[in-house]
Structures are given as structure tokens and as C-alpha cells.
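All protein chains but one are shown in place.
Entry: chain A
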Amino acid sequence: MDCLPHADTALPTLYLNRWRAWLPERAGEDVPACVITDEKPPAPSVPALLRRRLTPLGRAVCTLLGEMSAHERTTMPILHASRHGDGHRPLDMLDTLFEGEPLSPARFGLSVHNAVLGVYSIAFDNHASMAALAAAGEEFEALLSEARGYLAEGCDSVMLILTDSPVPERYRIQTQAPQHPSAILMELSLSPAPDAVCLQARAADTTDEPAQTITPPLLTDWLMGGSDLIARTPVLRWQAFEVMDTTPAG
């Protein structure tokens, strides 16, 4: 099936040039080559003295950005969205404060939302535009909006990173959080690279199932041929399909 250009910018068409995911919960399962499941990814390109400060999630993001050679694309913005940041660290620090203990400077330094991208930027000497987002459960929608802004301004491609991580047990009654950390990286553009996947939005109608929080495992299933993705803000039904022929017709 061909991807049809759509005049209505409210119903965007994007191209997914490449993607990679980290899903440790699927270790031992049959996953495609672009999905890694190591509990603690190696992040071989990050110097050991920087790597020691990364959680498994941070190591996964650096591993996959390295595999995708993002640092060789010095004009490609990198956007990282996550609802709860990098694991327990920020919330554990609240406990430390409550107990009247001094905070660990290293953990404090790495508890900010853009910490993973900061370490990545130092390790790979990549000075491209980078931003960290949080959007109360609508992180993927926020990533798409931000990415479309960069693409509209003329960027060839944008790297999207969505990560998710568990919160400590005592917070689980207050918020939806997964049992396992996960990450997905998607390189998007407005025109297809060879073997790109077309991501096409359609208006969602009233018969659509209720929108759910979009997580890395859900996106992986979608890209592996699962059912359409329903985004919340704006409400859109996203379809993903292979681009069969990128040659302009006649």
C-alpha cells in the first residue's frame, strides 16, 4: 500500500526511517533484531567513568543512540520524553531529605529530566539540539508535536526517544506506571528513506476504542504490525505500514 500525501496538516503523514527498542520484560521471547532485552545494556561507547552514573534505562538509551549513529548526524535534534524520569532516583531523594540525610551530589546531578541526554551528549560529543519532555501520560503525543515543529522548520529528521520506568511501590496507587523500564527510539522525517515505514494519521471516530497511554512496548507492538495506535491529544488513529515504492508516480 502506498502512502498518500495528505493536504490537511491536522492529519499528518510522517516517515519512520529507523527504530530500536529496549524491552527487558521480553527477555527470552522472540523479538526482532532492532529490539534489545539486556537487563543492563552495555553502552560500550560511553566512557566507564560516565557510564557508572547511568541507570539501566540511561545505558539503554546511550546504547541504542550509539547503534543508530545519532552522533554522526550533527543537525538531527534528539527529543526524549518520559513521564517519571529515570527510575527511582528523584523520588528516593525525597525520602533521603525526609530522613534528614544529606543528598548524594552525583545522584542529585543525575536526577534532572534531561540527565540521560546530557550524559549522552558528553559521551558522544554530540552538540545537536536536545530536549527532555514530560507530559502527564501523553508523552508520545508531545514528542510528535515537538518533532513536527522541527520538521516544519526544515530539519531533515528528528530522533524521538520515549522511555518509561516503574515508580516506587508506595506511589503506585497515585499513578499508572509499568512494572519494567523500557525505551523506544524512532527516527522520523517528512520524506521516506529506503525501507522507511509510513506513519499516517486518520481522524478517529466514535467507534474507536478509548485512547490508552502510549508506551514503548505498545509502540513496538504497533510497529510490528499490531492494531492502530490511538493518540489522545489530538485524538488521531495512527497507522503504520511499509512504503512499497517511493518513486513518484508518472
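Note that contacts are C-beta pairs under 8 Å (C-beta built on N, C-alpha and C of every residue); 3 or more make two chains touch, one makes a residue touch a chain; residues count from 1.
Keep this in mind: contacts and distances are computed from a predicted model.
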{"item": "The complex's invisible chain, by UniProt name, from \"U32 family peptidase\", \"3-isopropylmalate dehydratase small subunit\", \"Acyl carrier protein\" or \"NADH-quinone oxidoreductase subunit N\"", "value": "\"Acyl carrier protein\""}
{"item": "Residue among A:P105, A:G154, A:P194 or A:P210 that touches the chain left out of view", "value": "A:P105"}
{"item": "Absent chain, residues of chain A that touch it", "value": "48-49, 51-53, 102, 104-106, 109"}
